[in-house]
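Structure below; questions to follow.
For this depiction, one protein chain was excluded, whereas all remaining protein chains were kept in their positions.
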Amino acid sequence: MAYEIKIEDKIRNIEILSRDGNYYQIAIDNKVYELDIIEVEQGVYSVLHENSSFNVELVENKGSKSYIVNTFFSSFEVDIIDAEAKYQLNRRRDDGDDGNVIVSPMPGKVVKVLFKEGDAVKAGQTVVVVSAMKMDSEYKVKQDRTIKRILVKEGDTVSGDQPMVILE
Amino acid sequence: MAYEIKIEDKIRNIEILSRDGNYYQIAIDNKVYELDIIEVEQGVYSVLHENSSFNVELVENKGSKSYIVNTFFSSFEVDIIDAEAKYQLNRRRDDGDDGNVIVSPMPGKVVKVLFKEGDAVKAGQTVVVVSAMKMDSEYKVKQDRTIKRILVKEGDTVSGDQPMVILE
Amino acid sequence: MIKKVLVANRGEIAIRVMRSCREMGIETVAVYSDVDRKSMHVRYADEAYHIGPAPSAESYLRMDRIIEAAKKSGADAIHPGYGFLSENATFSALCEKEGIIFIGPSPHAIETMGDKITARKTMIAAGVPVVPGTTEPVRDIKTALEVIRKIGLPVMIKASAGGGGKGMRLVKNEEDVVNAVSAARSEAKAAFGDDAVYIEKYISSPHHIEFQVLGDKHGNIIHLFERECSVQRRHQKVVEETPSPIMTPEVRAKMGEAAVAAARAVNYYGAGTIEFIVDDNLNYYFLEMNTRLQVEHPITERVVGVDLVKQQINIANGLPLSYKQEDLRQHGHAIEVRIYAEDPDNNFMPSPGLIKHITHPLGFGVRHDGYAYEGYEIPMYYDPMISKLIVWAETRREAIARLKRALFVYKITGVKTSIPYLRRILDVPAFIEGRYNTHFIEENQEYLQPKRTCSERAVDIAAITAFVDYINKLERLQPPATEKQLANNWKDFGRKRGVLRF
Partner (left out) sequence: MIKKVLVANRGEIAIRVMRSCREMGIETVAVYSDVDRKSMHVRYADEAYHIGPAPSAESYLRMDRIIEAAKKSGADAIHPGYGFLSENATFSALCEKEGIIFIGPSPHAIETMGDKITARKTMIAAGVPVVPGTTEPVRDIKTALEVIRKIGLPVMIKASAGGGGKGMRLVKNEEDVVNAVSAARSEAKAAFGDDAVYIEKYISSPHHIEFQVLGDKHGNIIHLFERECSVQRRHQKVVEETPSPIMTPEVRAKMGEAAVAAARAVNYYGAGTIEFIVDDNLNYYFLEMNTRLQVEHPITERVVGVDLVKQQINIANGLPLSYKQEDLRQHGHAIEVRIYAEDPDNNFMPSPGLIKHITHPLGFGVRHDGYAYEGYEIPMYYDPMISKLIVWAETRREAIARLKRALFVYKITGVKTSIPYLRRILDVPAFIEGRYNTHFIEENQEYLQPKRTCSERAVDIAAITAFVDYINKLERLQPPATEKQLANNWKDFGRKRGVLRF
């Protein structure tokens, strides 16, 4: 069965043509690879391709279909696009939700909330300040917006990827 | 609920008197400990007792009720004796099976089987030779015995704790 | 003699100190905040005392609780590490009053060197070169203008009470002088409640070179040569090395003498560091003294062969120094890089979180000082430094090659780290040639950008491996196809139920 997979913002077709133990024949777009792929540590694979040795480290990103893949000094985001993911992708596109939420990209502590619900904010203004590891990060809006909801208050601890403010 | 626990071949009574998060009050025989016990890595616990810091490493031994416990340079076998274990213990005692089986204590390769089924062997004679890591280990009988069954043949790979020969 | 040391710190430095204590047969006591119960220093110590909530002000900076823990544990000495209370004269004095040995310098030395203007005056009196500028705080524009005319432009105007870049102004042109002085003064007033400023010659191509010193309580002071710390990002050191690639034996000898003179001026005992600013012509000026162990002390340990923490403890014990200046040599070259939990490709955003996996590079010439372990969650309350990687080799060139080799296999997953960024620094021509100053990072932004270094094949393999992992997981979740397999799976399940751990 063929799947779609997203890497470096490109969607590519991928299919396992055959498998024998840790030997795989896999097509990505129209290129066919013969590979020896074996999990050596939890989440770490050793891959041999035409005798070249690759160490590939997988870290789950957001759920089981989304990976951060580290190999050499490069890091890639890889998403497996199955039927469910396609549905989610379409739905999200309709909502256009992403631009309307200020999300904390890392765990930290909210040190300042500079507006309240209903306030109008100008492009470039800081809405929330989050502190982590002795460093303050300011979260700004890119365009003029109105604040719909504020989900955190000063002193709150936020986790990574937690929505903090919803914009109109 | 009180349990029995075996350590250093002594059976002791153990009971959790109270627990609050990682703070435990535990009685072992008649001694009561107040402890801060927290799992820090998989199978590794940090224990604080009256501010003394202990690192305790647990490795499963034979099944989930049997542990090898490492702390400092000492290693202990610890067995939790619940109802099932008690039953097993009694049954085994009746069978007296243990002395009748030559078991390989480590993974290795059978390089020599010196007798065949039905043979009589004299005390001190080697029955099987197993090789692992460039070293040969000889398995002997302690008394005069007769060989009932041989479960391995030369060239076989054996795992740890695998029965190799059954004696009469 | 000291028998038990409380380490009033956390992270890698707490463990660093405890390691030397253990080698000396000294017992160790850790203190920890709410979020540090699982931290390695608590696990490594013989004893551990809880001292308060996560914020430093409520735990690691609480002198009363630390002293209380020291008394309860019977510790006869406190090692402050770096940061936190390490340069706090009040704490040093408090320890003394409570009859606990403070493993560090006297309150007098901390105090004198802690105040920029007093330090500067003391240095001038001791004949240590300082950056040309004012010796007294300047409180009016007129004096400021006179001074600037005397020193010559460019100058730097700094808040007397300041730190962290606040109240600092660089003035290059005559017409900006009045505005800059006013602005610096009002900023200083706002930030520190004191509008005193001082004015210094601005060194346009500055190197940050520091000298390690050791002094005992008998008046003996030696230096352990220099450390080159010019690779800095926002005044934060990123890479340190010794010897400095721009140093000459003559200047080293002179600077070493100046460093010893600087320490002697405050009757210094303990380990300390004299920071100099050095221009391209190797003119050097006293910048400040750090009256504690530095983060980058391991490169000196490696090249000179001296365990600085043990020296600190011996000095605190009142022992005379066991080295004479002429016994000491630099052997080979050492480089340290600091690994931070931060995302270098996203504006160095801090990246606290759960460490999933660590692979340490090992082998010849590689030292690690760290505290993280697999399953440890790096808290968001403290410094983002996870570890320090120190390499040594016979030559600078070989040390860089070794560092590249080490960074290549150094993997920390779960949090973002500065490892890829550090790797890029090692490819910058100015670094390779050893011709860099504190503007290095700024001037080499282009080289330091993330680059696509991967082949098409590597990208394909990354995608394929993720896919294979996904498919394997799917298969494991799939219900088994046949009855027989089902039976086997139940057997497996039974087995697994009994054996939870792999």
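By letter and in written order, the chains are A, B and C; residue numbering begins at 1 in each of them.
Basically, a contact is a pair of C-beta atoms (placed from the backbone, for glycine too) under 8 Å apart; a residue touches a chain by one contact, two chains touch by 3 or more.
Bear in mind that the values here come from a model prediction, so they are computed numbers and not experimental data.
In the full complex, the chain left out of view touches A, B, C.
Summary of contacts with the chain left out: across B:78, B:129 or B:167, the touching residue is B:78.
Of the candidate positions C:127, C:363 or C:429, contact with the hidden chain is made by C:363. Only one of the listed residues, B:101, B:114, B:132 or B:167, touches the absent chain: B:132.
Within the complete assembly, A:60 is the residue of A:34, A:60 or A:154 that touches the hidden chain. On the side of subunit C, touch with the chain left out of the figure occurs at residues 15-16, 19-20, 22-25, 44, 298, 301-302, 305-307, 331-332, 356, 359-360, 362-370, 373-374, 393-394, 398, 401-402, 404-405, 408-409, 473, 476-477, 497, 500-502. Against the chain not shown here, subunit B presents residues 3, 5, 7-8, 12, 14, 16, 24, 26, 28, 31, 33, 35, 37, 39, 41-45, 47, 49, 52, 54, 56-59, 64-65, 67, 69-76, 78, 80, 105-109, 131-135, 137, 160. On the side of subunit A, the interface with the absent chain consists of residues 22, 36, 38, 40-43, 46, 48, 51-53, 55, 60, 63-64, using the contact rule stated above.
Just so we're on the same page, only the chains that are shown with their structure count from here on.
A straight line joining the Cα centres of subunit B and subunit C is 47 Å long. Look at where the CA atoms of subunit A average out and do the same for subunit B: the two points lie 46 Å apart. In subunit A, no residue touches at least two other chains. Residue positions of subunit C touching 2 or more other chains: there are none.
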